[in-house]
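Below is one structure, written out as structure tokens; comments come after it.
FYI, not all chains are in this one, though none of them got moved.
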Amino acid sequence: MAIVARRGDAPRTLPDPMNFASDNTAGTAPDILKALMAANEGFVLGYGNDDLTRSVELRIGELFQRPAAVFLVPTGTAANALALAHVSPPWGAVFTHREAHIVTDECGAPEFFGGGLKLIGLPGTGCKIAPKTLEDALSHYSGHAPHQVVPSALSFAQASEGGTIYRPDEIAALAEIAHRHGMKVHMDGARFANALARLNASPAELTWQAGVDVLSLGATKGGAMAAEAVVFFDPALALQMGERRKRAGHLLSKHRFLAVQFQAFLNDGLWLRLARHANAMADRLAEGLADAGYRPVWPVDANLVFVAVPGAVEERLRAAGARYYVRTSDSLPPDLRMEPGSRLLRLVTSFATVEDEVDRFVEIIRSA
Amino acid sequence: MAIVARRGDAPRTLPDPMNFASDNTAGTAPDILKALMAANEGFVLGYGNDDLTRSVELRIGELFQRPAAVFLVPTGTAANALALAHVSPPWGAVFTHREAHIVTDECGAPEFFGGGLKLIGLPGTGCKIAPKTLEDALSHYSGHAPHQVVPSALSFAQASEGGTIYRPDEIAALAEIAHRHGMKVHMDGARFANALARLNASPAELTWQAGVDVLSLGATKGGAMAAEAVVFFDPALALQMGERRKRAGHLLSKHRFLAVQFQAFLNDGLWLRLARHANAMADRLAEGLADAGYRPVWPVDANLVFVAVPGAVEERLRAAGARYYVRTSDSLPPDLRMEPGSRLLRLVTSFATVEDEVDRFVEIIRSA
């Protein structure tokens, strides 16, 4: 999914509304900010040797109904790359969607952390991988050792980069194939809360009960300042992950400030409330667009809306101050026809999106 | 400098005073915390594409009186490892003190980031490298290509891990040797503010004017939450450093929160005020200890005090709730005799240290 053009970056700071560029253009959710303030009291041992960190690690395990090994880090790229490197040898092949964030947007982080592992990009409508696609791809990886890389992991994003969601049975079908081939299953959960908020399923059902071995659990896009977690559902799989994190520079010294973000994020369902709001704003946007004659190109399951509009319409949006990215995608439904001159917009909502900006955006399109 | 034992970690959270374990057991300086709050307003492009980040990068250049290439990252290990990897090929040898943080405390981060580069640890009293030591070491690295690694960089900490400081002429002498051998010079400035606050010198005089090519400029130990900067004094040397940072997972998405920490840290001399306080507390501690008959083992130039005390005294300190690390060191002055049974304490002060805890600590020793 290549970026064709960035819109509206002439003034880099964008105080004006209708900002759908990314969920990371929003700031920090107020409750998390308050918790950061409160955590500032007193002296605390660094590098995660503090009570708060320990309690957050346990809390995440409880949430997933399983004693998990948890490693907090400041970025999603770090979480993904550390996780993949830990379940794949340098000669491993990680199968993923060809428009996955780890393929297109992390500048080779998995390859770096993994000592030169290889990402194999698979096609799939709406940025989702179909079980048959995985099975077919794997059929080419046998009988040719040691000349070929070795299938070592499946990695997929939940919600996907297209904003679509894998149901538990879809995850189970993929994981069954992966495990049958001796591979581990990694879920990039940068928007895990958005997926969870949408589905009638528990965190456990969406992950290890469906076969996920390791999860990048995101908080930043959901409302934290900078906080992600690598969660191994089998602690034995995490052996010496502490050394891997440290050596990558991702063990924060004043670690309490990382831990407290997660504490607040998960406390009393805040993460789901924030995600439900973002999802609701995406729904409102999708409905408005459909009403206006522009149905999103694939299902809107989370907080991302992909829609194709005529070039002239896109220019009016931009002129009105709306912010978003114009994309291309190889994942469009096979039967979808993009009109010549139309542009594919990626619209992202967040906990900070308000109804008014959604409505104004839709109104511009409707009146165009 | 190996850790013999950790003291007082039975309760991991340590709200009680006399905490000299590390400058990262303190929280965030209030002014920096306030700035973080204030930065939360509105939508801002992520990944450093915002006005605040740009202005902080320029501000750092001004401070050093030179157009510099600046890269903000969340940890000191990241800053050091990214910097060294960028100025050394994988077959490079980085000469440094054998008790340097990059040697003993970063779990091989420079080797990881640098594709397997090699650190060469040099001896030196008080954790400082003498020019002759460097010159002698380099004499073994010629005439044996391509079997030997290639000297590529000198790295030293300012202030050093022993809390000692290099004067500008000492830096210049080391840098001259390094440059003559085709090497780059890296300064680990995790405690750069402490060194600067002590010396009658400008940031420029302490760095590029003395021959430093790249600086890890620390803010975290000095009072920030998690903020460090890699500063290249020759922007051409920084080519594609952005890619290196991204691929290491050290480009924060909500980057404004990293930038604003530096803005506040450097604003109106805050960094120097905080450092001067930490240094003053170390001076008070050193003087008190000397008065009590325990002169620090080497000069106290910054915010670290190394002192040897009898085992019984150390146990009283611990029982009274004092927090610190007991160390061993190969960098003691040649003429220093450690009494049998004595223990070497590393005492670290910070912006948050108060006179009362220093005085209570000294009083325990005095009365022992």
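Lettered A and B in written order, each chain numbered from 1.
Going forward, a contact is a pair of C-beta atoms (placed from the backbone, for glycine too) under 8 Å apart; a residue touches a chain by one contact, two chains touch by 3 or more.
Model, not experiment: these values are computed from the prediction.
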Subunit number of the complete homomer, 2 shown here: 4
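Rule of thumb we're sticking to: only the chains that are shown with their structure count from here on.
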Separation of subunit A from subunit B, taking each centre as the mean of its C-alpha atoms, in whole Å: 35
Complex contact set, residues of subunit B against subunit A: 9, 11-17, 19, 21-22, 24-28, 33, 36-37, 39-47, 49-52, 54, 73-79, 81-82, 106-109, 112-113, 220-221, 225-226, 243, 246-254, 256-258, 323, 352
